[in-house]
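This view holds just a subset of the chains, kept in their places.
By written order: A and B. Residues from 1 in each chain.
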Amino acid sequence: MRMADLAFTEYEALVREKSPIVVIPCGALEQHGPHLPLATDAMIPTMLAERFVPAFGGIVAPTFTYGVRSQPKSGGGNHFCGTTSLWGSTYALMVADIVEEFGRHGVKKIVMLDGHTENQPFLVEGVERALVNLRRDGITDVRVIRLAYYMAIDAKLQATLFPDGLLSWDLEHAAVMETSVMMALSPSHVRLDRIPDDPPADFPIYETFPIDPAPIPCHGVLSSAKSATAEKGRAVVDTLVAEFSDLIPRAFR
Amino acid sequence: MRMADLAFTEYEALVREKSPIVVIPCGALEQHGPHLPLATDAMIPTMLAERFVPAFGGIVAPTFTYGVRSQPKSGGGNHFCGTTSLWGSTYALMVADIVEEFGRHGVKKIVMLDGHTENQPFLVEGVERALVNLRRDGITDVRVIRLAYYMAIDAKLQATLFPDGLLSWDLEHAAVMETSVMMALSPSHVRLDRIPDDPPADFPIYETFPIDPAPIPCHGVLSSAKSATAEKGRAVVDTLVAEFSDLIPRAFR
């Protein structure tokens, strides 16, 4: 199931005989407040993938742990100590190289499972570059799906997470959803006693460069995670695992 | 007001004496249905900028007419004939070069006024690269604002535009807002008789590469523009011009 653990002969046999779906979790090493680990954005899609790939005989490729530079409105900004990022142009090259390698192996179905918003456009750029190159090599039947795990949170799950109403998805960095999911997936990684409980960040409609730290809470949490619970997290995980177990194989049909 | 029209001596005098705000409209050459011109995303921020810069003595730099590759969910996708795009990596280099040039001129206040969603992360990458380079050249006081004009549409304007309720901002490509604004700004560019009136596009939560054209209307319009009116457009233009006339100079204080 984990590509890293397989001997190449096992992997090759799978690819040749089963045409498996390969899922690459795409995360980041980015501050997630004083209560969540730096690798939160990498851990969540990795742990989700490990739970849903068995449903369709998929393979989890090694996670892209380092992600694209954090932006203030989505991840607090790249000025935090510990946030350790790639330039988008580097990220796109890395993605392109690896997608091309899977294409060379004979893999036809690839999922980029994203846990870090800032990766998105550079994932797209990398995937599109790879498909151009593969096509020039005569390989035309590789399909790639880009899927941010949090896009599958529907109205019902949202109501479970925010019984008093959602403030804004834009402020859900290191907040209720991520904290709840980590409490469900890896409780030892959550320091409940350190969850800040401040009013949400209030950003202007524009962005400022160099980063203006004024509207960014110095603890890095964009809205309070106080109402996070393991139960909410389990609801998210269970729903997403069930959803992706079904959705992903259908997407490649 | 338009940098293109100024002699360098006039421009230099302005920069030296007034420290003016320079606004670079950032558009695209992208299909906008059968009823709007290919350069819609370039025309709107350009025409808006020309209307609001007089309020603060700003300068409108030449528009970046070509933008970043169109994506299906925001602009229909880059497979349309007429959509003429740059790779994101090229775009970021172009942005970085030009921002560095303004920094070299002595300009301290730059606004990237964006009209094309796909530009955003590459605008950010380019601006951040430029500021790194300028800093290495000892120029540390340049500030850049990135502002997508449509981010200033507030609840009240939204109600004006969509009296029966907004379907989704994600589907507002070549739809009510853009069509209305073009009817207000440049009515001769709108072919009212060709506005398609189909149900909105229905995308899955993931993206597929190569692009799956199935969920994309072949006329390129993601939701119907039938209810567009010049009056709605004027409301948007008037509100935005007033808002930016005030907001932008305040952002640099």
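Quick note on the criterion: a contact is a pair of C-beta atoms (placed from the backbone, for glycine too) under 8 Å apart; a residue touches a chain by one contact, two chains touch by 3 or more.
Computed from a prediction, not measured in an experiment: that's the story for all the values here.
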Subunit count for the whole complex, all chains sharing one sequence, 2 displayed: 6
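Heads up, the rule we're going with is that only the chains that are shown with their structure count from here on.
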Superposition of subunit A upon subunit B: rotation angle, C-alpha, nearest 5 degrees: 180
Centroid distance [mean C-alpha coordinates] between subunit B and subunit A, Å: 28
Interface residues, subunit A side, partner subunit B - complex: 68-69, 71, 87-89, 92, 118, 120-122, 124-125, 127-129, 131, 143-147, 151-152, 204-210, 247, 251
